[in-house]
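Read the structure below first, then the notes.
Of the protein chains in this complex, one is absent; all others appear in place.
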Amino acid sequence: MARAKSRDEEGVSGSSVSPRLTMPGPAFRPGDRPDFSEVDTFAPGACRRPQVNEPAESMSELATGLVRVLDDEGRASGPWDPHLDAPTLRAGLRAMMLTREFDRQMMIDQRQSKASFYMQCTGEEAIACAFHSALRPGDMNFPTYRQQGLLVAAGYPLELMMSQVYSNETDPLRGRQMPVFYSAREYGFFSISGNLATQFVQGVGWAMACALRGESSIAASWIGDGATSETDFFSALVMASTYRAPVILNVVNNQWAISTSESVARGLAPTFAARGRGFGIASLRVDGNDYLAVHGAAAWAAERARTNGGPTLIEWVTYRAAAHSSSDDPSGYRPGDEAAAWPFGDPIERLTRHLLRTGGANEADVEALREEVVRDVRAAQVEAQSHGTLKQGPAPSPREIFEDVFKEMPESLASQEREAGY
Amino acid sequence: MARAKSRDEEGVSGSSVSPRLTMPGPAFRPGDRPDFSEVDTFAPGACRRPQVNEPAESMSELATGLVRVLDDEGRASGPWDPHLDAPTLRAGLRAMMLTREFDRQMMIDQRQSKASFYMQCTGEEAIACAFHSALRPGDMNFPTYRQQGLLVAAGYPLELMMSQVYSNETDPLRGRQMPVFYSAREYGFFSISGNLATQFVQGVGWAMACALRGESSIAASWIGDGATSETDFFSALVMASTYRAPVILNVVNNQWAISTSESVARGLAPTFAARGRGFGIASLRVDGNDYLAVHGAAAWAAERARTNGGPTLIEWVTYRAAAHSSSDDPSGYRPGDEAAAWPFGDPIERLTRHLLRTGGANEADVEALREEVVRDVRAAQVEAQSHGTLKQGPAPSPREIFEDVFKEMPESLASQEREAGY
Amino acid sequence: MVQAIRDAHAVMMERDESVVVFGEDVGYFGGVFRCTQGLQQRFGENRCFDTPITESGIVGAAVGMAAYGLRPCVEIQFADYMYPAYDQIVSEAARLRYRSAGDFTAPLTIRMPVGGGIFGGQTHSQSPEALFTHVAGLTTVMPSNPYDAKGLLISAIEDDDPVIFLEPKRLYNGPFDGRHDTGLMPWSRHELSDVPEGYYHVPLGSAAIRRPGSDVTVIAYGTMVHVALAAVHDTGVDAEVIDLRTLIPLDLTTIIDSVSKTGRCIVVHEATLTSGFGAELTALVQQHAFYHLAAPIERVTGYDTPYPHSHEWSYFPGPERIAKALIRVMQA
Partner (left out) sequence: MVQAIRDAHAVMMERDESVVVFGEDVGYFGGVFRCTQGLQQRFGENRCFDTPITESGIVGAAVGMAAYGLRPCVEIQFADYMYPAYDQIVSEAARLRYRSAGDFTAPLTIRMPVGGGIFGGQTHSQSPEALFTHVAGLTTVMPSNPYDAKGLLISAIEDDDPVIFLEPKRLYNGPFDGRHDTGLMPWSRHELSDVPEGYYHVPLGSAAIRRPGSDVTVIAYGTMVHVALAAVHDTGVDAEVIDLRTLIPLDLTTIIDSVSKTGRCIVVHEATLTSGFGAELTALVQQHAFYHLAAPIERVTGYDTPYPHSHEWSYFPGPERIAKALIRVMQA
């Protein structure tokens, strides 16, 4: 998305110079003034919405366009507008606000050593929250660490999320996983792995299982821009393409992979959605900061999958507004004001603007929501902390180290447990 | 290439049926009458030949077209005709005939237990032989087991190839490798691995090294249709795309991967060349049974790479006329007469027809060549067999087991060697 | 043994709708070693199918299917080609139950042919069992005969966690005692080739004593069981030969009982020596039977080199090498 420095400067030269390598990088580094005026933002409403059963070949332009519904003033337009009613939109706004407040609070708690680690999704809330609202119970997400919005939108108890983050006594994962590596089968949320991309093909497998069983449930795999370079991204595309699996393949392009700009993973391709083209997979590029566009595109892809139309690859264009994680400090590799300069705005502000403009909510409603999410997070936090935080209060027993390696503990492990004496 | 059964029969259906998996397969199975009349053979001469420095986006139609020069009557036409002179063409014909005769003889020798294994490239000779003729000394191929034509065309001593196949005393690989897993650095032929696809990204690395060093040498990676599903195919595309490496990425689509049809690896994509589109890599689809088209396309891609135009992906369309290997019997999975029905003919016959038609050779010349290659192979065989075959005559010392694991043998290995007592 | 493996598949596909079988050349053709022949014809393309050549895709998809609730049983064409799937095996299948505290599990079976003896060179001969036994969460199995192959494969498919099922390819079509220059013997002349029809199982984690003896314990698995028996026969040493059958979980009791009795021990495998599973067996035996040991435990294994093509029989740890070790240990 951001202009890839070296690419533009070198072009494809036909001169008789000997080859040299292109070294892609971000448009801006610390010290630069971020200026995204060259970025094509595409007009909201301009992209065609194909029938869900159209063949992928006929819509290849969507892989380099940008599906948008909301403009900067909060007006919705075009065929991708899902025409959600006001209560639904307010629920969506609430989910995004709750996600952001949750992140804010957990980040503070991490800084206070109540958790070992944390990862925010600031600026990317619309993607997970609106996507969730387009799914059905029984569908399964294979997320990365930055889709907490799926859980929040699904109504997963905040205090359980927090307990996981704190690794406390009520941590559903018994202290075994790093913070934010949730698992919640009943909420359509697959166990998160620390190894990038592995989940992407697992989601295809789950979708294949649905289809083999003749069910109309689907799967949704998730990956970041950087992780698309991992081989399991490709395995997923191959398997999905070969068997025409009912899966949505989501690429969240938030412009950064830790310190590395998305241009490094993207290479010579214009977009990540373009990757799908080589596999005959329907591919969309969508404004991920636009709640309505996300819902519209997700609903389209879900219906396509459910009606035997096969996989869809969606690139969600967004910006990672916060640090990569609590261990990261982006000031070493990007301008501090880059998030503010990002031309697609903030998803919460944009949906708020839309609601205010259309009368779906007034200022007071929004203010009430703001207070409500703070209250909810605070209440959950009190509840969760009563069960301990990383270094204080109740904690899962160290015997949990030995459980669940196998369904039944083998004698060799039982003897290690005895020796440990926990 | 061959019509994918299930795909065509199911289409992309928009009905409200619940998802089911597509199970791609070949158009024909044993018992079927192979009929390729539905295959689009494209008119020779019809494809545009872009400038070598054109951006990849502007030539995406070439990934689904088919570059051809020779028609069925041996007439050459169109912009891809490399206009090679008669001696060059005769040398090309000779290389192909020598490769086929070599294969024929080695296959017999394998059946007589002089070798443990063998793999022919029958029907695919034009690809390797013409490709070699478009390279320069210093370029490096990263081949699969089916590019023996590269070595033959390069003039690598036949008796050394045979010694490798026989694992005899003069086997350059000292009995360590299975037959046909040659290595010949001086001839631009990288050591063959048994693990599919690993070489594909190594070739990109070699090309990157050339460019980092400012040399105008290039690399050429090779892979089969089936092996494009392996993850290192993707790693290669990613690395080549990111750094715009001077590499030619060759996909030999011979319609089969052991018993599995190319449609299984290809999935929903129309061609393998289409894979390159998602990476911004120039992608061509070329008639691999057409010596002139192969040379023309290879020369184009090589020049593009040398002049900093970056990578090219080429799908060579051909047919694996023989069994997968000496261990395989294709009658269990495809009609016996499928090769004969294949609409692109035989590369040797096609170039012969061209030479006869254009006066580049007459019947007597061709007959003389035929005798010459038989003589050459026979002479090489006598020479090689004088150094032993798999189970008879001189052989590499079993001490070779312990050499070359490391540059210097560590004490632990030396003690194993001592214990072995060889 | 090929027939026994086919049988096990068929029995389980019949009993349990959730068993699906796939891999490279596994569907229409029935596998390059023919271990899945007939399954697609009998159970249909939805239960047994061909895949693209993508080991990571095969295992990755299988993990997703298994998490969903199916019981995939997949084939890797040769163990030498499992590396692209290794991440999915180690980081995913093996740890899914643990990391999700049982929210998701991975009941899948990954079959692969192992071992040399067919002039397969370095990429068709490997025995990578130690790369699995080091990974917490994996069960690792290697049968030595048709009866066990069927019974263990049924147990593997029924198991609720991932199982690595290693098939010594040299045993597919007959027992093999390491004497490569004598004719092939068919399984029909071997006592353990009598495979009952229908369902039965051999429990995971239990070893079998193939020859009781009192002087030295020989621990082996897969092909090497037969080779060890041949060496014992040649030397006339009264050795007790243990066929592990399952490497993890290990039947330590049978091993330690034996070594406590014999006071001597040899460990045999085809894989390379260093950090092979024999190292673990040696470490365990010396730990648990230290005061019974009259001689150092010897390992007879593949050398620390790739599997060399034409030198195959100079590389293979055949009966002569084992015999020498038996004699050394008895004289120590």
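Which chain is which? They are A, B and C, in the order written, and residues in each are numbered from 1.
By definition in this document, a contact is a pair of C-beta atoms (placed from the backbone, for glycine too) under 8 Å apart; a residue touches a chain by one contact, two chains touch by 3 or more.
Quick caveat, the model's predicted, so the values are computed rather than measured.
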Per the touch definition above, residue among B:Leu21, B:Val180 or B:Met208 touching the missing chain: B:Met208
Absent-chain contact - pick from A:Glu215, A:Glu383 or A:Glu400: A:Glu400
Touch criterion as defined above, residue of A:Val39, A:Ala91 or A:Ile258 at the omitted chain: A:Ile258
Options A:Leu196, A:Val251, A:Leu268 or A:Ala323, residue touching the unrepresented chain: A:Leu196
Where the unshown chain meets chain B, residue by residue: 140, 142, 172-174, 176-177, 181, 183-185, 190-191, 193-195, 198, 201-210, 212-213, 219, 231-232, 235-236, 238-239, 242, 404-407, 410-412
Residues in chain C touching the chain absent from view: 80, 83-84, 86-87, 90-91, 95, 98-99, 122-123, 130-131, 133-137, 248, 271-272, 274-280, 282-283, 286-288, 290, 293, 295-299, 304-306
For chain A, residues in touch with the removed chain: 20-21, 23, 25, 29, 116-117, 167, 171, 175-178, 181, 193-196, 226-227, 229-232, 257-260, 264-265, 267, 327, 332-333, 390, 395-396, 398, 400-402, 405, 412-413, 416-417, 420, 422
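Basically, only the chains that are shown with their structure count from here on.
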Taking each chain's C-alpha mean as its centre, the one farthest from chain C: A
Separation of chain B from chain C, taking each centre as the mean of its C-alpha atoms, in whole Å: 36
Two or more partner chains touched - positions in chain A: 207-208, 210, 212, 231-232, 235, 238, 242
Overlap residues in chain C, where contacts from two or more other chains coincide: 46, 51-52, 54, 56-57, 84
